[in-house]
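With one protein chain withheld, the remaining protein chains of the complex are depicted in position.
And now, subunit A:
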Amino acid sequence: MAATKVPEVRDITRIERIGAHSHIRGLGLDDALEPRQVSQGMVGQLASRRAAGVILEMIKDGHIAGRAVLIAGQPGTGKTAIAMGIAQSLGPDTPFTALAGSEIFSLEMSKTEALSQAFRKAIGVTIKEETEIIEGEVVEIQIDRPATGTGAKVGKLTLKTTEMETIYDLGNKMIDSLSKEKVQAGDVITIDKATGKITKLGRSFTRARDYDAMGAQTKFVQCPEGELQKRKEVVHTVSLHEIDVINSRTQGFLALFSGDTGEIKSEVREQINAKVCEWREEGKAEIIPGVLFIDEVHMLDMECFSFLNRALESDLSPVLIMATNRGITRIRGTNYQSPHGIPIDLLDRLLIIATSPYTEKETRQILKIRCEEEDVELSEEAHTVLTRIGMETSLRYAIQLISTAGLVCRKRKGTEVQVEDIKRVYSLFLDEARSSQYMKEYQDSFLFNETQTASMDTS
């Protein structure tokens, strides 16, 4: 829930780790939904990106509920990248829930319950609520640090309006966020009493002559009037699932933090649906249908697929995006074969976007983007060699070699990855094809080699 979010002081030194798709910043489309060849971290896949752009517009409109899209293609052709691109372009206000097909299998929760929860996490509700805020001009701020350097800090903050003055005691978190916001005497601030969020409104007019020089963006405001504590209406977005959890039991609000939400009764859900519809009609709340992305959708079984069929018909349903890399295969939980491992009746309701393998030029481009993302300098020849490896083995393997080659290069105190570094890691780490080759040659000396006749069951 947005209201309970505690301001994170750690933000100052946040370390971002580089993930497989952290270079994706959007779909790379222009205003007319025409894809640019290389943009926002996306390369190639022009047709599928254009298709995704159309879906994106549909989601942004927010009128269509319960549509489903399938992104199908070979491994390493950018299916997840396209989904991430959609998520990035939607921005933080539209709920985007991503899960892998195998996540729903749990002993604590039934498959359909897990799916319903995922569906409801992807529907946002913006709602107005009253909160108590403190608004005033800072008269004095005093922070005492203990002499030993460790232990709790003690602070006092004096705030005033044109009519009154109050002294507040500050907790540790409050002191941290006040110093992070660089609040000083003469600033006009608001503090959300429940969450402790501080907003600087500007400097008071009475302090306009304190300094000779001012920053260009220094804003001057009047000292607030009346009482220090006010009630104010704020708008925040919560997901339907969060409302479910809050109302599912008496101590439900705490369950959000401990993570133990368990199964939610269908009566609770029905009540909440009715309530939300009522709020919408009264203009109190707005429903934002978001996106539910299920990766590796072939991992779902027959029961899940029939549940999806029904769930998509509800008018409180998000846009469902699925991705799979399977061809014609067995539907999990049955003995029937079907394209993508998805039953025909569900396939019939889907818009299918196909991705195609990357060309050599595109592979080269993607590798370049990944090098920038991972901060690795690549010489021209090494780049060519790596592209070659990418084409002959797989794009993912080539991307793996970037960071490893970068490390090897750094160990020999080089600044730019050379062909030798690539060769070195290529010999150190096997790709899938070479590993299989090795298995075939030496299978007799491996343990349990008698099981080699049984084919792997992955569907």
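Heads up, the rule we're going with is that a contact is a pair of C-beta atoms (placed from the backbone, for glycine too) under 8 Å apart; a residue touches a chain by one contact, two chains touch by 3 or more; residues count from 1.
What we mean here is this: contacts and distances are computed from a predicted model.
Set against the options "V-type proton ATPase subunit a", "Protein DPCD", "Signal peptidase subunit 3" or "5-taurinomethyluridine-[tRNA] synthase subunit GTPB3, mitochondrial", the UniProt name belonging to the omitted chain is "Protein DPCD".
The hidden chain makes contact, of the residues A:L170, A:V183 or A:L401, with A:L170. Check A:L56, A:I191, A:V291 or A:I366 against the missing chain and you find that the one touching it is A:I191.
Screening A:A118, A:L157, A:V183 or A:I264 against the full complex identifies A:L157 as the residue touching the chain left out.
For the options A:E113, A:E129 or A:E181, the residue in contact with the chain missing from this view is A:E129. The chain not shown here touches subunit A at positions 1, 127-129, 134, 152, 156-157, 160-174, 191, 193, 196, 226-227, 238, 242-243, 246-247, 250, 252-253, 279, 284.
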